[in-house]
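A quick write-up on the structure given underneath.
With one protein chain removed, the remaining protein chains of the complex are shown where they sit.
Here is subunit A:
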């Protein structure tokens, strides 16, 4: 990124803060997103009903299920995986009405998987408060073979499907929940710039 220049599609994430007014609050988090939820509960609790859906990621990061269990006063539901959380979310969304405030925290791929589920019931991107937590790893969409490679840490990586060396751009698709990756050595095969870890 250069000074004075940015890609408009690159999402900017904030920190979760209870929103008022509201009819109800639904907090959805995975992995390190647990910290964002714990930070929420260090603020004054809202009066309206609260529900928290959390999936730990024991493999990649810390699992905050236990601490959340002793902190969250009501409505905590622990899921064993992100997939299970997304299933649970889908079955429960019908219980919510207009006026619900949505909060999502976790790795970027997770944020946008949740957005996909919320979008299916008409909740829009701008209506949801999001906090990126734990890792800057990017889901990247290969513009050549249309495959999404999860958790990319480097500026240049090999596509998980076609093997092309892809350069990770800041262009982001909200529909796909992924950044754009395009072949870095298409014009001069084998001429690959220095590969660095930029998304730890």
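Please note the rule applied: a contact is a pair of C-beta atoms (placed from the backbone, for glycine too) under 8 Å apart; a residue touches a chain by one contact, two chains touch by 3 or more; residues count from 1.
Criterion: contacts and distances are computed from a predicted model.
**Student:** What protein name does the UniProt record of the undisplayed chain give, "ABC-type lipoprotein export system, ATPase component", "Ferredoxin", "GvpL/GvpF family gas vesicle protein" or "Heme exporter protein C"?
**Tutor:** Missing chain, per its UniProt entry: "Ferredoxin".
**Student:** Per the definition of touch given earlier, which of A:7, A:83, A:121 or A:192 contacts the omitted chain?
**Tutor:** The missing chain is touched by A:121.
**Student:** Which of A:12, A:44 or A:98 sits in contact with the chain that's absent?
**Tutor:** Touches the omitted chain: A:98.
**Student:** Please give every residue of subunit A in contact with the chain that is not shown.
**Tutor:** Here the touching residues of subunit A are 19-23, 93-94, 96-101, 118, 121-124, 126-127.
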